[in-house]
Structures are given as C-alpha cells and as structure tokens.
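Shown here: the complex without one of its protein chains, the others still in place.
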Amino acid sequence: MSSLRTASGGRIDRTKTLRFYFDGRSHTGVQGDTLASALLANGEYLLGRSFKYHRPRGVVAAGSDEPNAIVNLTRDAARSTPNVRATTIELYEGLHAESQNRFPSLQVDIGAINDLLSPLLPAGFYYKTFKWPASWWQRVYEPLIRAAAGLGRAPTLPDPDRYVGRWAHADVLVVGAGPAGLSAALAAADAGVRVVLADEQSEFGGSLLSEPTEMQTWLAEAIATLAANPRVTLLPRTTAFGYFAHNMAGLAERVTDHLANPPPHLPRERLWQIRVKQVVLATGALERPLVFPNNDRPGIMLAGAARTYLNRYGVLPGKRIVVATATDSAYRAALDLRAAGADVAVIADLREAPGEIADEARAAGIAVRTATSVVGAGGLQHVAWAALAPVAGGAPEAVPCDALLMSGGWTPAVHLFSQSRGKLRFDADASAYLPDVSAEHERSAGACRGVFGLAEAQGDGAAAGASAASGKPYTPSAATPNGGGWLGLMPNAPAKKAFIDFQNDVTAKDIKLAVREGMRSIEHIKRYTTTGMATDQGKTSNMNTLGVASGALDATIPQIGHTTFRMPYTPVTFGGLAGFSRGDLFEPIRMTPIHPWAAEAGAVFEDVGQWKRAHYFPKRGEDLHAAVARECLAVRASVGMFDASTLGKIEVVGPDAAEFLNRMYVNAWTKLGVGRCRYGILCREDGFVRDDGVVGRIAQDRFHVTTTTGGAAGVLNMMEDYLQTEWPELDVWLTSTTEQWAVIAIQGPKARAVIAPLVEGLDISREKFPHMAVAECTFAGVPARLFRVSFSGELGFEVNVPADYGRAVWEAIYAAGRPHNIVPYGTETMHVLRAEKGFIIVGQDTDGTATPDDAGVGWAVAKSKRDFVGKRSLARAAMTGPSRKQLVGLLTADPKTVLEEGAQLVDDPHQAVPMTLLGHVTSSYYSATLGHSIALAMLVNGRARIGQTVHVPMPNGAIAVRVVKPVFYDPEGARLDG
Amino acid sequence: MQNFSALSLLRRAFGGHESWQPQWRTPEPKPEYDVVIIGAGGHGLGTAYYLAKEHGITNVAVIERGWLGGGNTGRNTTIIRSNYLFSESAALYDHSVKLWETLSQELNYNVMYSPRGVMMLAHTIHDIQVFKRHVHANRANGVDNEWLTPEQAKDFCPPLNISAKLRYPVLGASLQRRGGTARHDAVAWGFARAADAMGVDIIQNCPVTAIRRSATGEVEGVETERGTIRAKKIAVVAAGHTSVVMNMAGVRMPLESFPLQALVSEPVKPAFPCVVMSNTVHAYISQSDKGELVIGAGTDAYVSYSQRGGLHVAQHTLDAICELFPMFRRMRMLRNWGGIVDTTPDRSPIIAKTPVPGLYVNCGWGTGGFKATPGSANIFAHTIARDEPHRINAPFTIERFRDGVMIDEAAAAAVAH
Partner (left out) sequence: MLLIACPYCGERPEIEFAYGGEAHIARPADPSAMSDEEWAAFLYARTNPKGTHAERWRHTNGCGRFFNAVRDTVTDFFVATYKTGEPRPDLTPRSVV
C-alpha cells in the first residue's frame, strides 16, 4: 500500500526501493526516505504509545523535535538502540524497527487502561499515594511504577561499535545549514577564514529542503561553493549539542547509522570538540502544536512537518485535510497539498484577519474560516474529525478528515545561545524568547533570532558571517519579529486531554493543577508535571507550558521565567562521549622496563595507580600464599630481587637544595654527608604524613629523592608549588626522574655476593659501603646509582640504572644470583618483609590522619628546625597526647589466625553497638619466616598499651590480640649487614 | 493541611481535582521572626519543619533567593547511604537513614525512599583494604555494610562487567542494603508543605543582602530585597552560597564552592536494580523510577558559581560507565546539569554555632549532602532551638579546623601506595 506517495517530486529516488520492517511487518520505502516518511507513505499512522497513558501516537514533526514517533532500532542482537526518533532515521535496506512501551502489540496495548484511569493519575499523583503500608513502596508500588515507566528497552549486550573523537580549531563555526547558516558560511569563507559548517540533517538546506521549487538552484550552488573551499569543513549529520565556556562546541557526527552495511573501518560516531574564535548560530525555529483535547491522535501533525513530508519526501499526510492555524505559514502547507491533489477541507484560522495568503488559499479553492478555534478531535487510532468552533462562542462543528495539520507559530531555537549563557528576552510580538545579550563571541542569525523569510534570513546570515570572519563587534540589524501565533490552550477548548508535552502525557489540565497546588515558578511546574522533560526536551512543549501557566497564574510569561537550556540539544550517545577511552585505552598503563620479563616469568600483576606492578611470582600450582611464603623465606635465607622502578624519583639540584629539603621534609638535611641516605618524611601543611622515601645525597648540591609509587606526581607538584610560589629565592631545580631510572632491589644475606661481580668502580664492602650509603658506579656495564638500603631488614641494595638498561641489568642480576637461588619477588612479599620489620607503608598504615609520631616515625622529625612544612600544625594541642592513634604490633593467640586488614579494635567486645572504636588493623600477614601471623595496627594511645590485650570484633565472635611493639623480626637490626 | 492519600485522590478525582489547595502559602515576610533560616533547600526546609515539630518554634521564616528546592536539592543524584568510616560520620548519616525510612509517612508526602542497595566497587588491593575497614567499622557501629566477591556483586547488579580484562577489574564490592535513592524534589516539597502547615513562612524570591549585627555582635536580623526582617536567631543553610552569606556577617568560612555535574540518559524499562559507585574510576549510577539512568559526574577543578562545567568531566564518568556497563554504550545522554557544592578542608560538613552569637551554620556537604537531608535538618533544628549542638553534630564544628580534629573520610580512603 503506497497510496500516499505522490507520483513525482521531492528529494527521494523512487527508483531505489528499500525493504524495511516495522514490528516485524515488511514494507518498502525509497532512497531518501526517513523511517517516518516511509511509514506514512505506507499508511502507517500509529507508530508508538505514550509514556504514561499509553495513548496511540503518530508522527507530529519531521525532525529532531519529534515527541511521539519513538522506536527501537535493531541491526543485530548487540546493536539495539532504544528511543530513536523515526523522523531522524534515514531509511536503509533491511532496516528493522520496533515500536515501544506497549504490550502485547502496538495496536492492542493493555497499558492503555491508564488512559481510562487518568482521572486518578493527575500530575504528581505519586507524591500523594503509595505511602501505606510503608513496606509496600519498595516491594509493590515502586516495582509496578518502574515497570510501567521507561520507554524502550536498554540494550543487553556489549556494544561492538567503535566511537572516535576529534579536536579541532577554526575561526568560525556556523551551526545550522539553512538559508541563514549557508549564507553565513559563504560570507565567512569569502573572507578567507577557516569555517566549520555543521547541520544535524543528512542534507544541507534546512527549511529550503521543504520548499517545492524555490531556491533550489541557490542551495546547490551554495553547497558546491563551500565544498570547493579548502578552508571550509562541512559536517552534515552532525548535531552541535553543547556550547561550552570560551567558545568550545561539542558536536556529534553520525557516521554510519544511515548505511545498510557500515564499512568496518568506519566508526559509528565521531565526537568533535571544536574551539573557535566566533560562532554563528543559525539554528532555525521549531513549530508549535496547538493545544486542544485529543490533539495527540495519530494523523494530527504540524503543518510545517506535513509540508516537509510532501515536498521533501513525496508523501501526503492524508487525503482529506483540515488545517488549524494561528499563523500564515500553515497556508503554505495547505496550498502545496492542494496543488498535490489532496482535499484540503478547511483552514481554521484563529486570527480574525489573516494576511493576504488567506486570499491566495481561497483563490485556490480552499475554505478559510477566520476567528475559528480547533477545540477537539475525534477518532481513536487515527484522527477522524476535527471540532472547529468560533472564537466568539458557539457550538463546535465536527469536520471529517484523515489528517489534521496544526500550527501555533514558530519558536526560535535559542537552545545553544542559552547554553552559552547568553541572556534571553521575551518578545511579545514574536510570542518567544529571543537572543538578547551574548556571553561568548557569538551571533545569531535568521529564524533563531526571530528573522523569518528566506531573503531576510539570507541577508541576516551573510551579515553575521562576514562580521564573524572579521571578528569585529557586531550589531545585528533590527529584526521585526513576527509569526507570534498562539501560546497555550486554544480558545474555548477544555483542558482535559489537551496535550502539551506529548511524550510525557502532560496536559493543560496538569499544568493548571500544578499551579493550583502552589507551583508558581516554571521550574516547579516543570518538575511537578514533568513537562518538557521527555526525550525531546520540550522542543514542542516549552512555550505552550508557559502559555497555560501564564493564564493560570494570571502572570506575564517573563514573570514565570524560563527553564535553563542545558546541553545536549538532542540526546548524545554515551559511547560517542566516551570515544577512544575503552579497554586498555581507558587509562594509560604504566609498565616498568622489567615488566615484560615479569610477565614472561608468570607474575600476577596488581594495579597501583596507573602502574602495573608484579604482585607475586607463582610457580606451578602455587597460590598467593604459597608463592609469598616461598619468596619471603628465600629472601631471608639467601637473596631475592624486586622491581622497585615504580617508586617516584625526583632529582633536587642546586646550591640551595639542602635548604629546600630542610623546609619541605620533617628531617634535617644540612649535615647529611655526600654519599649518604636518609629516610625522609614529608608532611602536608596540616601536619599529617603525606609521603615518605629514602633521599640520597649524590653531591653537595644534588639529592636523589624517592617517593611512594602513587605519591610521585603529587609530591613533585607540592615541591614545585613551594619552590615557585613561597621560596622563589631558593636556587633549586626539580626534575622528575621516575621513568628515567629502572630500580632493582636486591635483598638478603647473599645480596652482596650476588652483585659484587657486577659492580665496577666502587668498593661495596661492609666497611666502605655501609648501610644508608649511596654512590655512583658502573653496574653490569651500565652507569648506575647504587643505594645500600633495606626495606626488608636484610642486607640490601637498590640499583638505579638508566631505564633502557633495566631489563638487561635485571637479567644480569638474575644470572649472577642463580648460584644463590635468587628469587624474583613481588609487592606482596615486599609488604610482608617490611611488616615483619615494622616499616610503614604510607597510605596503608597511615591514612592521611596520622602524624609522624602517630606512625612511629617521630624520631625522624628534626625538632630543632625553626620551620618545615607541617611544623606549625603539629604544635596544635590535639596533635599529641593520649587521644592519638599510634602504630603498634598485634599478635594473635593462635599463630595461624591472620587478622583481616581493616578489622577494628575495641576494649570490650561485648559492648553494645555503636561500639567505642580504638583503631584498626592496617597490615596483616602470615609470616612464614616467624611461623605465625603478624599485624600492624593504629591504636588509640597504642604505645602505652603495649603488653595489653585488645579485641577484634568479627562477625563470628571477637579475636583477642596482644599489643606488641611493631617490630617482629630482628629487632636489633643485626641482619642489615648480612 | 490537606491529607494526601489514594482515597483523597479518588475523592477529588470526581471533582476534576479542582479542590486541591496550594501545598504551601506564598506569604509576605513579617517584620520579625524567632528564627530566620536562609536557604530553602531540603536542609533549610527540614530545619524549619523540625523546629516547629520537635521544638515548638513555629514563628520561623525560610528565606530563599530563588525558588524552594532549586539548588543542590534538585540537582543531585539522590544517593542515600550511611556506611561512612568514622563513628562521627556514621552516626550522622545513619541518623538520617533512619529518618528517611519513615519520612513519607511522617510528612504525608511520598518521598519515594527506595532502599535498593548501594554497592561500592573495589578495583585495587588498596580499595579492598579500605572497604573492608569500612565494613568492620560499620558493623561495630551498627551500620549495615557487607563485603561481596565480584561474582556476588554481579548477582546483585547483573549488568556489571566483572571481566578480569578490564583496565581496573572489579575485585569486590561493599554493599549497604539499606542504602538507596529518594525523589529529590519530593523531599523539599514535603518538608515545605509540612512546615508551612505548622505556620512556617516560606518566602521565595527574596535574596538576602545583609545580615545585621548589634554593637555587641549578636545578630539582629537580615536585610532582604523585600525589606528588613528581624530575628535573634539566624541559620544559614545556603549550600554553595554559604561563603557569600556568611561574609555578610563578617565570617570567613573554610569553604570552597565547586561545580558538580550530573546527567541522565533517556528513559528505559528497568535495566539497573541498585546504586553502584566507584570512586576509583569515578562512576556513580542508578536508575530513576522514571527509567532514566542517573549518573553523577565529578567536580570541575576550580571554584565556580556558574552551575556548569566542562564536557571532559562528564566524558570522564561516561568512560567509566561504558567500561563497567558496556551494554549502555548505545544509551544516550538526555540532560546534563551542574550544581555548586561547598566543600570543607576535610570534606565533612559543618553543623554548628558560629563565633557570632545567634548565628548558626549548616554547610560544607560537598557532593554528599542529599542523603543527610532529614538527619542534618533534625540536629540543626536542635542546635538552633537549644543553642547547643546535638550529641551527633557536636564534632562537626568550625573550630575543628583550628584544632586539627578533622573528620576526614576522604583522607582515610588515602592514596595508593
């Protein structure tokens, strides 16, 4: 059935038929159709069901303002997209679409009972009900409401499509390629600047695409001229959805949605983020529906949309047509339809004195009734008649029809202007908000600022485009806005079932109820009724809402205000916004030079910040605990090697380097000799521990500072902050060397034996290279900085070599260690070894609320220093005393019981909740070396409690633990020298 | 106050719903009140409600520069939970959850408190340590919070991607089953209606221009664009604008105001059963009763009152949503908006008396104030009525910053080692 397709005309190719499926039924359309036009051509009026009342709905508009014809589009199981406007879907061969929000079928929908119950479901009914019994909200009412709400169904499979992004700069961005936008782009391009022209539609032309003949030559030439200009970028199918601060625009380009078989090399969408010097907004205007009972019946559509369907797609909206209007523009639709052979029964014009165009209509044989209001419509799944009544009063007359076209007037699309924080003003003549004061370097042109008419829009666009190219201040020509039309409920029409927001089922009656209940601001009315909050974002409803509210409140529209326009103009795909950021590209992966070796050795990795660190090196059949026990025992018995490359490293250089560190760190540095290291603590200015690490003095004016893995960037930033802004007089340079050095720790009694053959130019004997020494040397043939440090309590070295040699040096150490059964170990073993010694991990044993003294490293604080970062804060009364939590060790009675990290400590495990909490377990392991579990904890007044018992309340009963000093292994430090 | 019930709805349906009265009056300000509350958000309106209900103080005005409930109350992602680490915070937020549980009945207004469970994802070993510390502390404090394996997390939230191939795989989760969401506007409207019914004047579109103090320092009243209003007690509950208002009384606050963005998708049928939060990859998501996926984005870096932020901030959170829930890539962002969140140095609120006699302040809720609405209002009303803090808000003073007695939940989550 294709009886509504015209024989000729339009921008479609009737020779290329396309098969497509709607709700499983097969139809044909032609190349150039949208899904909406193809369905209309096939006589399919009923395309969807509304959100709340499940009323039958058809096409209202022809573009992205469509509120009703919302479908699910499915390419395959994983490529299912809900809530797509049929009016914006370009038809392709084999397209599958389904209607939504109906059961069991679009024609017979059980949910339509809500329409009968609608007296019980006014705006905000859910605030008044569903409160009793209280437990039913979550168990009964809410699940029912949730199941009834929503439109389409979310996809259930991961989306296989690709999304990409692009950053761009240009001199002028023109949004909208209608007559004004094209003219603006031409004028700007003529001036020789870089221009980007974007339009949401598949073709440039805007309103010209709906014209039968006029201007088509100009349009083709304009596009050709722009396309030939290398400084012009043309972006069709690209929606400028967001206007951000400092002239940044967000544009969503749909690359393949219109293709039957998208080539695999193309992404589905491309997100453009464009920074420009000047913006020209030529976003046009949106036609308003008329508000009267049953104005939502399928077959009732905007007059301008009907004109588009006829002139662009060669589809008649019906065969017997009634037009109801408050403006001249609907007459154009009537005349074009009449010329195409449709029976235009009557034009009902609300105005008493329409323009000359009424005479033109009458001359064409169309009956025109002035001062006539449409006050109702009949038919159920398709409009059957329109009720027309004189404005002056009198009985309505039912005029049979199968299409009712309406026009309440045109609302300038000021969305982007408002998003940019430009100020709007209400223009009573235009019955619209218009751009007033710009916030950005921006200018509006054409219908979006109330300048209607082709020639006027072209002129306005050209002037705006030329001025944008020049960058000079611009005063737009004085527009004489017209086409005001009508806002709100039609005269003499009841408010019941007179829809304002079609998709969300908000009627004029709902708006009046909201006002009656005290909702006086437009924001309250919007939130209470949900008007303007559907997926069309109120494009067709906002001004009618204001019209009804204005009447109900007896206030002018500016007194009610307008809601803030926010991005996006039309909905934007999550995947498009995420773009490349997916899988491994979600966030950079940082790997050490030794990472590949560890991976080949079967290491299990953990994420630490952006780093991948080897967590442990399981041998066949080993789990974490078995591997760690083996690694720990090997280090204590012989030797192990550990990739410490992720530790942050900062080179602090300059005549004032020692003074700088004195001011930053809690420690004293002046007397640290060249070739010596010290464990440093860095506090925040509030006195709490921020970071720690070994600092080596390489030369009088050069320090090698290490930080924690996660803290590196923050510590450098903090140092730069103090150096640049507080102490610029200090002569110091700071350089991040984290990624320049690969760092390998060799720990264990055999450590010296392993590395001795590899070291050149340095005596690493116990006497000449004692604990906490540092020196430059050649290591495995590579220039190196060698530290004699231990984070395990064993004899230990950390060798720093240029990162590119990291793997080679690692392999050399591994080879040299083979005779000593050297084991590579990971972060878990490193943690156990240090915990056995009571060495803290900042960020695990401290948590941003611990002072150096709390953490058991108060000895590092140089109390005689006049000042350092955090010193003044540490002097506050609350920073010392028995209320502080302090680092302690914990031992369980049962050596096999390993406490859970994070478990809490209490005095009395039988006390009522909420309990008085004394602290928590910060680190806890089974120590294979010691043959029992160990734990570190932060405990209130902990050091005074050593020897006492506290309790760890667990779900299955409390565990008694003995408080001990936080050193479990070799408290005398005898093993440091091997 | 007209009763709200299914029966009243049915009865008035026969009258075409013509007989509903305004839910609150639109009074002109009186020259003097016992208490003036500056800010008609959820916290301010709730404060007025509890002043009237629990302390018998009904000669109260709530003054609002815009429209009630128009600030952060109407702009947040409505997450409610109380599984905070420190005992002080847990007591505060759990007090609130207990009030949420009966708030619809208490206010005769369905605030749609929906305890569908709040699940927080752990992606690193450090996360696991921190979350388990929360679970243990919460249990000892009587706050429900449990640890889930990745498989249990997926059972609770089937869309969740627990693949080990994720850049930051899900290693587990903590779950507070009593946590959930509520309907944000309804909270403001419900408190407004109930407070109004007890005589509280809610005065909208009435910007405060000055706070008057006597020669001896105590507050005397406020100057507004609609005239002078005298009051011996003034309570500032102005969220992002607190610094601005407190400056009028000569008090500089330890606050900074940042833009916080949120967004929703187009509505779909039930696809997401709970609330999921991930601080590590920055994803906060639930599904509203209307069907929209409600997604919290982060704060922009800089102080701003512009109520908007950069697209990159919204993108960042959608990156994480699309990784954790890859079936939502084809969903679309429908609305995006910004609020202004006032943050303190330790990211915990201030609910306290101030150095100025008669001046009280409730602020610094950062990104998490909605969940605390009834609890905060309840104890703030107590503080104002008795001129001394309630047991629960006693630690949440301004002076804690001077003394270094912070309640630093964020620092306790610490950084990676």
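Letters A and B mark the chains in the order given here, with residues in each chain numbered from 1 onward.
Heads up, the rule we're going with is that contacts are C-beta pairs under 8 Å (C-beta built on N, C-alpha and C of every residue); 3 or more make two chains touch, one makes a residue touch a chain.
Computed from a predicted model, the values in this text were never measured in an experiment.
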Option from A:Pro473, A:Gly621, A:Gly673 or A:Gly947 whose C-beta touches the chain left out: A:Pro473
Contacting the left-out chain in the complete assembly, out of B:Leu311, B:Val361, B:Ile392 or B:Ala413: B:Leu311
Residue among A:Asp623, A:Glu685 or A:Asp908 that touches the chain left out of view: A:Glu685
Residue touching the undisplayed chain, where the options are A:Arg14, A:Arg676, A:Arg876 or A:His932: A:Arg876
Chain A residues that touch the omitted chain in the full complex: 244-248, 273, 275, 421, 438-443, 473-474, 685-686, 717, 720-722, 724-726, 728, 866-867, 871-873, 875-876
Chain not shown, touching residues in chain B: 241, 243-244, 252-257, 301-306, 310-312, 342, 345, 401-403
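Definition applied: only the chains that are shown with their structure count from here on.
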List of chain B residues in touch with chain A within their complex: 4-6, 8-10, 13-14, 16-18, 20-26, 66-67, 69-70, 74, 87, 90-91, 101-102, 104-105, 108-110, 112-116, 123-126, 129-137, 139-142, 161, 165-168, 183, 185-186, 189-190, 204, 265-272, 281, 287, 289-291, 306-308, 310-311, 314-315, 318-323, 326-337, 345, 402-406, 408, 410-417
Of all residues in chain A, those that touch chain B in their complex: 51, 79-83, 119-120, 122, 125-132, 134, 137-138, 142-143, 145-147, 149-159, 161, 163, 242, 244-245, 248, 250, 273, 421, 496, 509, 513, 516-521, 523-524, 527-528, 530, 533, 535, 537, 564, 566-568, 571-575, 577-579, 581-584, 586-587, 589, 606-609, 615, 686-688, 708-711, 714, 841-844, 846-849, 873, 876-879, 900-904, 906, 913-915, 917, 920, 953-955
